[in-house]
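Before anything else, here's the structure in question.
Just one protein chain is left out here, and the rest sit where they should.
First chain written, first letter: the chains are A, B and C, and each begins at residue 1.
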Amino acid sequence: MKNTLGTSVTMTVFGESHGPAVGVVLDGLAPGLAVDEAFIAERLSRRRPAGPADTARVEPDHFRILSGAWQGRTTGTPLVIVIPNENVRSADYDQLAHVARPSHADYTAQMKYHGFQDPRGGGHFSGRVTAGIVAAGAVCEQALAAKGIRVATHILRCGGVEDAPFTDVASEIGRIEGRSFPLIRDLEKQVEAAILAARQEQDSLGGVIQTGICGLPAGLGEPWFDSLEGVLARAVFAVGGIKGIEFGAGFGFAELRGSQANDPFRMQDGRVVTAANRSGGINGGITNGMPVIFNMAVKPTPSIARKQQTVDFVEGKEVDLALTGRHDPAIIRRICPVVTALVSVVLCDQLALRYGTDYLAQL
Amino acid sequence: MKNTLGTSVTMTVFGESHGPAVGVVLDGLAPGLAVDEAFIAERLSRRRPAGPADTARVEPDHFRILSGAWQGRTTGTPLVIVIPNENVRSADYDQLAHVARPSHADYTAQMKYHGFQDPRGGGHFSGRVTAGIVAAGAVCEQALAAKGIRVATHILRCGGVEDAPFTDVASEIGRIEGRSFPLIRDLEKQVEAAILAARQEQDSLGGVIQTGICGLPAGLGEPWFDSLEGVLARAVFAVGGIKGIEFGAGFGFAELRGSQANDPFRMQDGRVVTAANRSGGINGGITNGMPVIFNMAVKPTPSIARKQQTVDFVEGKEVDLALTGRHDPAIIRRICPVVTALVSVVLCDQLALRYGTDYLAQL
Amino acid sequence: MKNTLGTSVTMTVFGESHGPAVGVVLDGLAPGLAVDEAFIAERLSRRRPAGPADTARVEPDHFRILSGAWQGRTTGTPLVIVIPNENVRSADYDQLAHVARPSHADYTAQMKYHGFQDPRGGGHFSGRVTAGIVAAGAVCEQALAAKGIRVATHILRCGGVEDAPFTDVASEIGRIEGRSFPLIRDLEKQVEAAILAARQEQDSLGGVIQTGICGLPAGLGEPWFDSLEGVLARAVFAVGGIKGIEFGAGFGFAELRGSQANDPFRMQDGRVVTAANRSGGINGGITNGMPVIFNMAVKPTPSIARKQQTVDFVEGKEVDLALTGRHDPAIIRRICPVVTALVSVVLCDQLALRYGTDYLAQL
Partner (left out) sequence: MKNTLGTSVTMTVFGESHGPAVGVVLDGLAPGLAVDEAFIAERLSRRRPAGPADTARVEPDHFRILSGAWQGRTTGTPLVIVIPNENVRSADYDQLAHVARPSHADYTAQMKYHGFQDPRGGGHFSGRVTAGIVAAGAVCEQALAAKGIRVATHILRCGGVEDAPFTDVASEIGRIEGRSFPLIRDLEKQVEAAILAARQEQDSLGGVIQTGICGLPAGLGEPWFDSLEGVLARAVFAVGGIKGIEFGAGFGFAELRGSQANDPFRMQDGRVVTAANRSGGINGGITNGMPVIFNMAVKPTPSIARKQQTVDFVEGKEVDLALTGRHDPAIIRRICPVVTALVSVVLCDQLALRYGTDYLAQL
């Protein structure tokens, strides 16, 4: 199950950065869901490099649906979306067949695949594979929206700039969607400037992103090994650049006492709510009906132009490396739609497990 | 697979706080591994309440092995360990059949199980279930040790006290094992005092714990959905009190640039190593041969004696709640052996997947 | 997932023939289902040796529910049933630690577990493990019955005696339940006589059994790898004595042409039905609303008192073997409730996957 996520609704990713294509199989979806090619394209465009703060490799993402859709709707059988690689410059990577880029997967791929891996552009480890995830996630995101469930991810912190955290997810999602950078507040220029400053110095930036989900029913998830926290965490750690996740107050709990950390329950319009949401919408692994909110740590892009110390793992000797090629000085903008897509797929799976395979079909 | 973790080596937990027993099924283990009852008992004792900083409910943890062991060794078939519940005072929970303890799973259990859940002592959501995990983990931990792989978890931060982070895991593990509180530095008294101060004020404490693993081969884990980070995160989020996890520099990456964050590769005695370990031993989801290190956020115990606002979810009305009964003012000491156990099971599974089911058998 | 079956509702079996106990974990069941100890006991009694045609080892099957039930109903968390082994005579098996009983699993267990397996009474390969399956199946069978879904298994052929095949499953189930041997027609004496004749000659008998399911909705199952045929087949091949399965006309299709084999669709009371049921209720892996009917081949019990040629696999030499101990001259009667139980668990899983985890709860 190495490249497959999920139980009832499953997503399988495939492809290499410089191979013919990347793509995705989305299986177990309810029949009759909209397969809206314009919306998929729009979501792909949010992941695509878009300016000086991104890599110069811009792929058109001309995707093709090979199966699972008929007359604009899901059939209920595997939906396969293939996205050809068109803008490939493999020569950029000739230097890398033997040399491990620091904090990249080149060396670990060598240890795992014994030299048979496709080394061009990071091969299967490339962020290019996330294009398939975004395409699949777009279909899931629309299916969720039809049920009143919304997901969005924004940059919470990057290069010293702090966005506002989610407080009213439903209304803030609209603001995030309206901006060229996924931010709640009007901080696009500041974030872009910080990234460009790093690039100027042949360096890169990380940051923190935050996902909010609203509209989920209470009672979703399981105690112990299928806690919603565990299932979401496993999904987002698929992205190599993500190195941490925290739900609700997260690491901030270390500074709180129980009396400060607990979320008092209240009645509101006949419904149980919590007066605060430090739990991030999850108690005992199960949704409590409040928005689910979690933060993720994004490490700085490891590909930098500065000279770095590393090894030639075939020759077994130390070498210096100065990367050429086209790289992002920060992936934090482009990672947001990927996380939203992963979360959307996970939620479709969770809802199908809980309420059955036709739940999202709206028959 | 709700209460089951793993693929080749799997662990299934069961039991309720005030039912006859809790327990665990550990399946897929190699045959011929030591089943050392004294070591299991020792590990259970580390999880057991042990003084004024813990709950007054002390269970003797008289475990019984029902299957899967023969002549002191694993047979290769399911190993089942049952731990009876002996010190049960269910009357303490009468007040809770209808009233949701804030930030506990009472309300979410109600939404999921519609009132059929066992409400006594948190039922299946109780930390009592972790006794089975610790017992299973003890067997795995010894199997790993026989291969030179060591795992340990210590309190990194609690109540304003800071322990030293792992720097040389192999030697620090010994120090942690030797103390009454899992700490690298001699800070037991300070941590205990902070917890007792919180209890004094009818309150509770959270903190941060840290796990270190040494001796793992490079090449373990997968790109994308079975990244070692994702698999470990899913496992530890089984514990309700854990609300965050970060690998290596984790959320600290947000303040670093790529040139500061990357781990340069070096040669050492003919072996590839990294000069720093900000990646926490994992690149692209796969081990690089350096120690795997990660931190987890532990929320303050939600059960506190102070009066709290909440709801009666059957009557649908707001009520006040002042908990009686026996509770931990902090679970941070007791959670460490649970995490070590979870991690040990995960590693046995990963090694069996990679190297085959007999790998740990040392035939 | 070696000893675990299922996806949403899962069953894990454990135990050895001469260990402390056998048992089962049934996870993912809807909350609020009846846990009827008298019915479980009744189902266990159908599996229990009951006369001269069975082994002389009669276990009382005093089962104990360790978790997952509260006030006579499922809680929704893992239901664990343990059945102690009480009537154990391990000395009978001393001769077998090194000697492979022909067509038993002794030799294959040795090749898999390298001598660490528990050899007493077949260890984990013993039919004794099916007691746990029957107990779990009883809970599932009652949950299905509450939805109008019935399952039964009878002896179709044994020792030259032929029972009638299912034609009207709903009414025939009642007849099977009413007899001391699971048969539609009044043939108990004939079957018993055939088995006793075989025992008289220190030999054993196999046969064919047939399972019928009525009341299933159309649309259950999947094309390709989760076809209902595939899922049921996998479950029943858990029983070592079953060596074949065929759905509907099965191997008889080889003698038919398409015009004879096809089941014409008709309308009946506004419902689509088929005029014949040679497909056994399944088309393309999915139920069509007609009864699901399948046959299974049961091999003769391999434990026979006659002298047999075999090997001592430790010494690596040929030896003769004349089994002493207590054995069934035919397991065909006792295997029927085991298959019914396996099928009941599979159907609860399939229904939960299709209609959600609360489907059977009848809230």
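Just so it is clear, contacts are C-beta pairs under 8 Å (C-beta built on N, C-alpha and C of every residue); 3 or more make two chains touch, one makes a residue touch a chain.
Remember, predicted model here, so these are calculated numbers, not experimental data.
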item	value
Option touching the unshown chain, where A:55, A:74 or A:227 are the choices	A:74
Hidden partner chain, touching residue among C:19, C:207 or C:337	C:207
Full-complex contact with the absent chain, from A:21, A:213 or A:360	A:21
Listed residues C:20, C:115 or C:244, member touching the removed chain	C:244
Touching residues on chain C - with respect to the absent chain	1-5, 7, 13, 100, 102-105, 107-109, 111-112, 124-125, 129, 157-158, 198, 201-208, 217-219, 221-227, 229-231, 233-238, 240, 242-254, 256-267, 270, 272, 274-275, 278-280, 282-289, 295, 297-304, 306, 308-311, 313, 316-318
Positions on chain B where the hidden chain makes contact	7-8, 77, 223, 353-359
For chain A, the residues touching the chain missing from this view	1-4, 7, 10, 12-16, 19-23, 25, 27-28, 31-32, 64-68, 70, 73-78, 80, 82, 112-114, 116-118, 123-124, 358, 361, 363
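Simple rule for what comes next: only the chains that are shown with their structure count from here on.
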item	value
Chain centre separation in whole Å, for chain C relative to chain B (CA means)	38
Centre-of-Cα separation between chain B and chain A, whole angstrom	27
Chain A-chain C separation of Cα centroids, rounded to whole Å	45
Chain C residues counted as touching two or more neighbouring chains	7, 77, 358
